[in-house]
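For reference, the structure discussed in these notes is given below.
One protein chain is absent from this view; the other protein chains keep their places.
Note that the chains take the letters A, B and C in the order they are written out, and that residue 1 is the start of every chain.
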Amino acid sequence: MFFLENAEIVENDRVGDGLYELKCRAPQIAGKGEPGQFVHVEIKPHQDASASPLLRRPFSLYGTDAERGMISILYRIRGVGTSLLAEVGPGEYLSVLGPLGKGFTLSGAGSAVLLVGGGMGIAPLAYLADRLLESGCGVNVLYGAETARELVALEKLEQSGARCHVATMDGSRGHKGLVTDLLARMPAEKAADMIYSCGPSEMMAHVAQFAKERGIPGEVSLESNMACGVGVCLGCAVRLKAGDRDYAKVCSDGPVFPIDQVEFEAGEGGRK
Amino acid sequence: MFFLENAEIVENDRVGDGLYELKCRAPQIAGKGEPGQFVHVEIKPHQDASASPLLRRPFSLYGTDAERGMISILYRIRGVGTSLLAEVGPGEYLSVLGPLGKGFTLSGAGSAVLLVGGGMGIAPLAYLADRLLESGCGVNVLYGAETARELVALEKLEQSGARCHVATMDGSRGHKGLVTDLLARMPAEKAADMIYSCGPSEMMAHVAQFAKERGIPGEVSLESNMACGVGVCLGCAVRLKAGDRDYAKVCSDGPVFPIDQVEFEAGEGGRK
Amino acid sequence: MNLEVDLGGIRLANPVVMASGTFGYGFGYEGLLNPNEVGAVITKATTREPWAGNPPPRIAETPCGMLNAIGLENPGIEVFLSKYLPRLRSSGAVVIVNIAGRALKEYVELASIIDKATGVAGIEINISCPNVELGGMQLGTAPRMVSEIVKAVKEETNLPVMPKLSPNVTDIVGIATAAECAGADAISMINTLQGMAVDIETKRPVLGNIFGGLSGPAIKPVALRMVYQVYRAVDIPILGGGGIMSAKDAIEFFLVGASAVSVGTGTFVNPRLAMEVKAGIEDYMERHGHTGLDEIIGAAVL
Partner (left out) sequence: MNLEVDLGGIRLANPVVMASGTFGYGFGYEGLLNPNEVGAVITKATTREPWAGNPPPRIAETPCGMLNAIGLENPGIEVFLSKYLPRLRSSGAVVIVNIAGRALKEYVELASIIDKATGVAGIEINISCPNVELGGMQLGTAPRMVSEIVKAVKEETNLPVMPKLSPNVTDIVGIATAAECAGADAISMINTLQGMAVDIETKRPVLGNIFGGLSGPAIKPVALRMVYQVYRAVDIPILGGGGIMSAKDAIEFFLVGASAVSVGTGTFVNPRLAMEVKAGIEDYMERHGHTGLDEIIGAAVL
């Protein structure tokens, strides 16, 4: 069950270099959305009509506020669609379709979970952390970025009570290097009951390896070019494992998949 | 000689139902533009990319102010391009190509001229009136519109010193009926030394007939769909007379043509 | 206002049809757009056996259009009949099954199997998919092949049969008349134009399959031209489409000779498009004083 809402933008703020947080009024989506699900957003056009995007663009829910009827997304400017999205302002309207896809399986109260996110992969994880903390889980977050200024979800994560461990490639905050380096520092016993991850493929590959070694179940959120977003066009297909005969649809079989069902090829299915 | 200018919009005001006057800073065009010439304007895109215009749109110069480096156009919302044009505001920029085409032949000082305009056809004539009055001509204007509210150039014309005779279809101002009805009221002797006209084809057809009967030379400004605006694409071709073997290019052979070179077919070449 | 139309023996309550491959098996947009609201649902291409489809990426965007290279991924006719058709049937939707294959034999088998099923209103023969190595478009670009396939399918079934033509041909009229002579009940057009996209940073084709099918507003002028040409040449009804994004676009197709219109890519942009098109057609007809679609079908054909 999903909705098509003409959502009034309440804020669309620059939160870092090329990074934006957009909040809009979409009460039906706000009432139903779950962590890991996404919205499919129509983009306003470019001055050059031939460069204007025809298709919608998918973004993970970064948060929902059912009471106020608001949803938020966190996004990075990547191409023409996201550039144009950054130009809309409060009071304007966007057509938003959602919530779409399968979200994360929420762990039971009391369990200890580990979230590993890189770049924009943090968006669905930050929303997930909120929900897990509300339900009484212990939440550890390994959060990686290029540089401290890009750790745009850190404040939100810390405020909601998650224990955050940070890595930046330039060492401007936390560990200098890959976020997956931090995995090695996790206690050998009971590192977590469940692992959730979203980010670049290389990162998720490491996380999957770690989960396998420690025998911890987990889930990852994948990415793919989309047309419909609802499972009818078969455009978002990914082969989860090299040997699979069939393709999975990121939009409706996922975007969240069990971590042990995915083999990560360099560059594919990941989020920057 | 023409220019491509990125023109800052200074005002784009609604001056009547679906009628707008746009002023922008285009110093090179302002310095060279002559009455009857036009500018070719790039249009900003539509929310629906597939409805956005690719091509520029032509508009007659309604006025130039070489000192302040400003030009103005007067336009009516007709389709998608003009609708979008009405949405741009002061401070925004438009790419403007011009001045293009052949303008009106200016009459010598002291001559008595007659201008006959209908609808948006008044735009080039109002600019022409200005110049003719400056050079010491006596200017009579026959100005027709559907209703008084559409006589948006009347004030400008009267301020510049032209003698205006008005006709409206609904009789809300001046003569009730066609502007060409006013032709019959012109003095039989020396009605004018020269006639200039722009408007619907039916109107121009009457004016041409009148000019022929009285033996007065004249000029008309025509319209046609355009691509390049500068004479290279041959897209704006019109057949001036039914018997002609060749087509004329409105953009570069015109838009102004000697009145006796044109046969007016209903609906073709006119301006609403 | 009567929007009913007869598409070669398939009765449609309204002329807006969901294009194959863009509406799955009818329930992808449930709640927003239900299969029984539209004139008919043309299901995703079904083959004899399951097909895995092409490697990703399968989608790329182009100016006013998109490329797809799905490669006819589908679970095969048996799964279609057991898993998807029953639900569609019970919804009350008019179901047209789009069939594809690598060779004549597969089309024949599919037709004979579908003929025995209940709840199918007609068959659309996909001889125009640009995204598969064998079959698909290859079969649809020679009049003789088109004729053979239509004849063979007609022999297996009493259902109305509608070949879907490829625009990637020199002579669309030759193909259409071949189809008509072979006994086609209607003609569906157009499928996608073959195109490609390139990524200048990676210096690679964007699509896993290199080539894909271009759909969306970009192709509308080509689609209108072909419908116009075919309308002048054949007497069977035409299902017209390609780039329809509004009621205005749909009306253009009626005016050049389409009896019904298909909406594809437009649904991805606006999931309610089919219903908005339907409403817009009604408005237009009312405004122009028309009471039946036959008054506008082909009205602009000189």
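In the analysis below, contacts are C-beta pairs under 8 Å (C-beta built on N, C-alpha and C of every residue); 3 or more make two chains touch, one makes a residue touch a chain.
Model, not experiment: these values are computed from the prediction.
*Asks:* Touching the hidden chain in the complete assembly: which of C:75, C:217, C:241 or C:271 does that?
*Replies:* C:217
*Asks:* Pick from C:17, C:108 or C:193: which residue touches the chain that isn't shown?
*Replies:* Considering all chains, including the one not shown, the answer is C:193.
*Asks:* Using the touch definition from the top, which of B:7, B:26 or B:51 touches the missing chain?
*Replies:* B:51
*Asks:* Which parts of subunit C are in contact with the chain that was left out?
*Replies:* Where subunit C meets the chain not shown: residues 62-65, 67, 141, 168-171, 193-200, 203-205, 210-211, 214, 216-222, 224-225, 228, 243, 245, 248, 251-252, 255-256, 284, 296, 299-300, 302.
*Asks:* I need the residue numbers on subunit B that touch the omitted chain, in ascending order.
*Replies:* Residues touching the hidden chain, for subunit B, are 1-4, 42, 49-56, 95, 97, 224-239, 245-247, 268.
Here is the rule we go by: only the chains that are shown with their structure count from here on.
*Asks:* Where the CA atoms of subunit A average out and where those of subunit C average out, how many Å apart are those spots?
*Replies:* Spacing between the chain centres: roughly 36 Å.
*Asks:* Specify, in ascending order, the residues of subunit A that touch 2 or more different other chains.
*Replies:* Residues 49-50, 52-54.
*Asks:* Please output the residue numbers of subunit C that touch at least 2 other chains, ranges allowed.
*Replies:* 64, 216-217
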